[in-house]
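A selection of the complex's chains, in situ.
Note that the chains are named A, B and C in the order they appear, and that numbering of residues resets to 1 at the start of each chain.
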Amino acid sequence: GSDAEPDGGDTSSGGGAEGVSIGLITKTETNPFFVTMREVAAEYADEQGVELTALAGAFDGDNEGQVQAMEDLIARGVDGIMITPNNSTGVLGAIEQARAQGIVVIALDTATDPEDAVDATFATDNLEAGRLQGAYVRAALGDEEPALIMLDGTAGGTVDTFRHDGFLDGFGIEEGDAAILGMENTQGDQNNAQTAMENLLQRNPDVNAVYTINEPAARGAYAALEAQGLTDQVVIGSIDGGCQGVQDVADGRYAATVMQFPAEMVRQGMDAIVEAAGGGEPPSGFVDTGSIVITDDPVEGIDSETTEWGLENCWG
Amino acid sequence: MSATSESGAGAPPAAVVRRERLGRALRNPVIGPLGALVIAIVVFTLTTDTFATVGNASLILQQSIVIGTLALGQTLIILTAGIDLANGAIAVLGTIVMAKHVVNGGDPLLALVLGLAITMLLGTVSGLLVTRLGLPPFIVTLGILTVTYALARLYAESRSYPVADRLLRIWGEGTTVAGVRITWGTFLLLGLFALFWFMLGRTAWGRHVYAVGNAPEAARLTGINTRRTVLSVYVAAGALYGIAAWQALGRIPNADPNAYQTGNLDSITAVVIGGTSLFGGRGSVIGTLIGTLVVGVLRSGLTQAGIDNLYQDVATGVLVIVAVSLDQISRRRAAR
Amino acid sequence: MNVDDRAPVLEARALSKSYGHVRAMSEADFELRAGEVLAVVGDNGAGKSTLIKALSGAVVPDSGEIRMNGEPVTFRSPLEARQRGIETVYQDLAVAPALDIASNLFLGREIRRSGIAGRLFRVLDGGAMRTEAKRQLDALGVRIPDVRQPVETLSGGQRQSVAVARAAAFGTRLVIMDEPTAALGVRESGMVLDLIRRIRDRGLPVVLISHNMPQVFEIADRIHIHRLGRRAAVVRPGESSMREVVEIMTGATEAAAGTGGPA
């Protein structure tokens, strides 16, 4: 379902943005990543005096829910819409409809295909983030012959695919390489990830590298490895940069996580809409909001930050 | 012992009070859900100023098309004391088959036929497993659900397929009446409900569907071909899911293997709110249409009322329960 | 006319049926002759219902043979028996409680509209069904306020009348009734006996299961006595007394008339 959250309306503060109304549509309302986006947006809207309406789909892949949300926002006559599209083509029709009404549409986190279907995109380059994770894990292995297990998210998710492909690229192997011992879809859920890892370990106790789609999956993988006493032989990499994830890295549960910056996406996106609403140039193009490896065991040739820095800059 | 004439004279053992028409109307099982719908509409009309517009009404109808068609197939199956967990998945596979064929340069008409064929095939397989092996519909359709989503993803190669073809998108087009856009899909939805309302209420097939759901053994003993009846229902439902797939492309011209994951529970909800019994043999498609609209109105109305995200979930949960309570209370009244 | 001269319409030899370790029917024989009313009597649990279920296709016997007009038949479903004109009133009535009386009466052979609507789309003629239902029930002397009432709202006897009316209306070759008057009142029972006579007068044989001995002696041409899952004897009302029949039934005397032999 599509859901409303009129957090804004407080027009007492802020400069120049008063009267601007913005809609935010996330994939779901449950994932901490999107919760962070919504919270940041609400806070920023308060500061700027922007009126915000936050809506979401019901599950990953709920194009219908996102389209309904778009329709509602168009009906409300907002100035701009920020959306994290379920997949790169799912809501193009509704986006087109919105832009035809003069609404600025900005993609966050996930790019559309074609990219210029929206006015601008503020996102992590997930291919690059995956590459960073892969490169780090490979480097951390040193001379060891790689034996990799991959805990994916959802089959066919745009982000999932970019991260997966990026990881393999950074890791330096191809899809189907013998070094890949097994892959499972975990829906990014800790319980599923733990179960999958437990079952995969039965067959592959000699694993030494683990790719995880996000930090809950990494926690699940760690729990399964810990139960088997295998944590020392394995390098786990992850992506997200949530505070709990960074803490896990600090606690030595996994080697590294690649931090992304959802708050940046939201803030830059909102700035762009406000500017366009004020008669400025509409924003355009793909803006990479960056990603960085967080680890306390830096490796040669890969830029990274410490967990201390990470805990200051994490989200969620 | 020649009481024929006497009973012909019609003094019934229990005096029949002649307020039949009203009584019959009040006992109509659609009264409850209809009351819930009316109350919801009135409440949102009074509490928000954006809800009660013709445009919004048309929007709610459009948003209800796919779920409505899925719920129609679901109603048929539930009337036979079955349940279908796979309807969303089947429709999704239908959209993929249609869209991929066109994206790969195939003929749109053939794409449509292929899509409908696959959904009917899956309906038929479910029906055969239920009727031939005597398996519980819950398990059969759970299996089909898992398999179908996997097949959809495999066949889609985990991609989604945008559709440009006009034929496949036809139900998203429409006409503008007095400034309000009404899609052809809306008319199709209403037409399908009318068709099955007629089929269930006015044909021998419909009687058999109710009989098989209400008392399967009695139906068998009276010489109804229960297997064929149940199978026909699954095939018809499969066809409806194919039409739902077509409608889905009209609404969102992009076939995504991850879509409509809550189609099963959403459609069952609409059916149950509409007063159809999950134990089979009692209920109506008109109830389901109303049930679908109740859900649509709640979602739209709560959004218009600007109710916060999570509180909206709370409100939806509570309101669904209230809607069905109304039905229950009206039934008890009638039973007195 | 002497019924003995007539050919058997429906015959069964050595039918057996076990449910788990319960043997409901063991080597039961059966013979129904043209135009007769054959009563089947026996203790509770003797296997009478199981026997007639086997004859009407509701149960598939484990072994044994059924012949119709001399020709072997196997019924794998009640539909197959019905297609050969065998119409049955089951002891548990076989009605759909949520459906109305008219629908129940015509279940499986609804009256359709004339023309293409009826033939192709099987569109019902609801009015005709209700009128005809009312007529059939009136003929049985049942007072039913409204044929649009669901069957679950009927009294026990009214419900039974619906089942009896159905079989009476549709039997074309023979009619089987399993305790059709059990729940009926004095007047209504009398009307069912009249009905059975009328069916016989139409030339159809009738199988009547009943525990009501006076009724059985009033109407039956022959009496099939069932005991411990098989036919113990066949007697004629004129030649045996009620007392004798009850004694065979309960096992007090071993079947005088010779087990399985024709009376």
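Just so it is clear, contacts are C-beta pairs under 8 Å (C-beta built on N, C-alpha and C of every residue); 3 or more make two chains touch, one makes a residue touch a chain.
Keep in mind the model is a prediction, meaning the values are calculated, not measured.
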Stoichiometry of the full complex in this file, by chain label: A x1, B x2, C x2
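Operating definition for what follows: only the chains that are shown with their structure count from here on.
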Touch-based graph of the chains, sorted into line, ring, star, complete or other: line
Centroid comparison with chain A (C-alpha atoms), farthest chain: C
By mean Cα position, the chain sitting nearest the middle: B
Centroid distance [mean C-alpha coordinates] between chain C and chain B, Å: 41
Centre-to-centre distance between chain C and chain A (centres being mean Cα positions), rounded to whole Å: 73
Numbers and ranges of chain A residues touching at least 2 other chains: none
Residue numbers on chain B that touch chain C, as the complex places them: 1, 3-4, 7-8, 11-14, 16, 202-205, 207-208, 210-211, 214-215, 217-225, 281-282
Of all residues in chain A, those that touch chain B in their complex: 1-6, 29, 38, 54-56, 58-64, 67-68, 71-72, 75-76, 86-94, 154-157, 161
Residue numbers on chain B that touch chain A, as the complex places them: 50, 55-56, 59, 63, 66, 153, 156, 158-162, 172, 248, 251-254, 256-262, 299-300, 302-310, 312-313, 316
